[in-house]
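For this view, one protein chain was removed and the others were kept in their places.
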């Protein structure tokens, strides 16, 4: 069992719905430390991704490729571009395959984390989306049961948000607000948690 | 007895002081029906006039001429320009004389009223400075006692403000606010009253 | 409202000093701005003027093929009689001078008085008043209308006419034609404040706009909730095109002008719609202008002007001209 083209498309549709619901909350979070557009960016981006995940593809690598292409044309925001490179990385990893086995999921996320760090220049501890991705990728490493993966991912996501809340942001626009950012969630990490939260665990099978 | 160069200079200095005191009040009055600058214009104008009334002139026409010249260079606001033409008119009337007899004062003011109307296009009843000037010029016509002139002038000024308060403005910027101007004093009329009020009657002798 | 200034009393003079410091093609003499070269011999002179606070109006349009000199008053007050006289003198090379300025009481008194005083010296002057603001009076009271942003078309056209050696009467006629064929309407979103004044020129709710409001806050046609840009553009255009213009034509120029705080982004959103609508009505746009051409300091809002062209106007509009804020 693993992630198929069908599951992926469904997850993207769910993420689009979550992004819509979280738009104002994420704008507000970014408004405190950045330029206030994380929510609107994410909502627009996932609208386009959802439209781009064509229903007749079986090759999961091809689906990731169309998501990456759609993202590359849809957004240029920091977080959006990290989504682009994630999709393109996963496309490379899964090209020609009809599913990504759950047992390989954690190591795939580790690759995503690495390209994000290479592209964006963040290091672990900077209080960015990379930190929560790292925590999740590490926590689910080797797990093969999708329900367990989801449960663990959700747990460490919440814990990571908690753990970073009282640290200062060290990267991106929020860096300028380092002191002000203490006590606040990083908008990118918060966005990750909202998207994850919106995935119905029963679909992850 | 009449208006001499000395009395005139003193009156201008008093007017400058009155304009300074009334600046905010006149701005506020103009702010309700116009662009809110009657007070600042008048204060600046009379500062310059006061400086321009040179102390060594005996010819009252020459003093009026320097006041007119100073006004012509200092202001271009509607009310300011009416001050300019008033001064130039009085200069013409008094050229070469060392005083303007009080008995001729009313008819001189009537001339001023006429050039104001010719220059500005206002008609009586438009609720402008012209209306109060007309009322004063008419009321003091033929009077020769300066105390009586002052007392009558003050009385009709107050009455004219009262009489016009509930009429609409029909000219200048306030025309646009015709309905809104009902219940409010015209800034130009109010300015006239403040300047008159500030003249010490004991000086008008 | 916060202003980067030193004192209200010095606002205009310091602004003028900065203007000429930044633009060596301009010279300041008290409250007059003229070209560095001075009146061009054999050419009819063109002067304008008005209150400060409307940059690039009025002083910014002094230059080749536009104005020769400009008399400038305090913020939102007319230029003084002396300034008007000095501007006319600076523009006069002996061929006479067109006084071309907006239809405001104070400005008229001063330019008229200046003209009368100069007549004695044999200076010939004519007058054309900008009256393009359709919201300020009905078509039956055309002569009561205020002059707003559209006057820059009259500058351009009269300036080009003078540049080719036309007579004072011909230059005057060209300016009058430009005014007669130009219509403007504005919409205001937020007020401005005169330096030294205790409060803004008007009040308006945080979600309101006023259609037809004047550049000094003169009341407009209606005040209501903000609506989509396309609806605003459509209404402005409908009103402009419904206003009768003798010999209106199929070729027009359009000016979408910021009153100050409204950014270029929003002007282009409006212009996009206006261009579509004009095309839909079979009108061809020539030399559109989108930007800050006649402002009221930090006021938010915009105006739209339409100039109905004929062959003469189109060629004069396209003739070379150069001032600090407009180059053709």
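As written, the chains take the letters A, B and C, and residue 1 is the first residue of each chain.
Just so we're on the same page, contacts are C-beta pairs under 8 Å (C-beta built on N, C-alpha and C of every residue); 3 or more make two chains touch, one makes a residue touch a chain.
Here the structure is a predicted model, which means the values were calculated and not measured.
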{"item": "Neighbouring shown chains of the undisplayed chain, as defined at the top", "value": "A, C"}
{"item": "Which residue of A:92, A:119 or A:152 touches the chain not shown here", "value": "A:119"}
{"item": "Given C:58, C:155 or C:271, the one touching the chain that is not displayed", "value": "C:271"}
{"item": "Residue among C:27, C:221 or C:261 that touches the chain left out of view", "value": "C:261"}
{"item": "On chain C, residues whose C-beta touches the chain left out of the figure", "value": "2-7, 11, 14-19, 21-22, 52-53, 55-56, 60, 187, 189-190, 206-207, 209, 226, 228-230, 232, 256, 260-273, 275, 288-290, 292, 295, 297-298, 300, 302, 327"}
{"item": "Chain not shown, touching residues in chain A", "value": "24, 27-28, 31, 35-37, 40-41, 44, 72-78, 80-82, 84-85, 119-121, 171-173, 176-177, 180"}
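Quick note on the criterion: only the chains that are shown with their structure count from here on.
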{"item": "Pairwise touch network: line, ring, star, complete, or other", "value": "other"}
{"item": "Most contacted chain pair (by C-beta pair count)", "value": "B-C"}
{"item": "Approximate Å spacing (C-alpha centroids) for the pair chain A, chain C", "value": "54"}
{"item": "Separation of mean Cα positions, chain B and chain A [Å, integer]", "value": "75"}
{"item": "Chain centre separation in whole Å, for chain C relative to chain B (CA means)", "value": "32"}
